[in-house]
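Structure, as structure tokens:
Every protein chain except one is present and positioned as in the full complex.
Showing subunit A:
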């Protein structure tokens, strides 16, 4: 049923739960499994390149660790996980990546990035579900 699955992974507990489901589905349907992590919060209108670079360096280190753990989790279930980290706005980046990569299933955690602002503007999971071009599973 599903041939190409994408899991949005920001390293949060709910994203880990989503990853478990995605790995399970990838194994069941013998589907390709990819993960996308979005570096949010790059400082706009910075005073020095250093400010941007230091942020990026910290974010890269964080996601490197997150992705190493994710690859290990998938490997235990004999599933190969292809990881990708992109900068930008979380909802826009995930939706665009899903469209461009022609994924037929997107798995996301219920809470993740922007959880405080989510209460005001609508959560990321809600917006991704609304805008994604394919079936979306929201894991609680």
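Methods note: a contact is a pair of C-beta atoms (placed from the backbone, for glycine too) under 8 Å apart; a residue touches a chain by one contact, two chains touch by 3 or more; residues count from 1.
Assume contacts and distances are computed from a predicted model.
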Among "proton-translocating NAD(P)(+) transhydrogenase", "Cytochrome oxidase subunit I profile domain-containing protein", "Pyruvate dehydrogenase E1 component subunit beta" or "Potassium transporter Kef", the UniProt name of the subunit that does not appear here: "Potassium transporter Kef"
Contact residue for the chain not shown (choose from A:4, A:27 or A:84): A:84
For subunit A, the residues touching the chain missing from this view: 39-52, 54, 56, 60, 84-88, 100
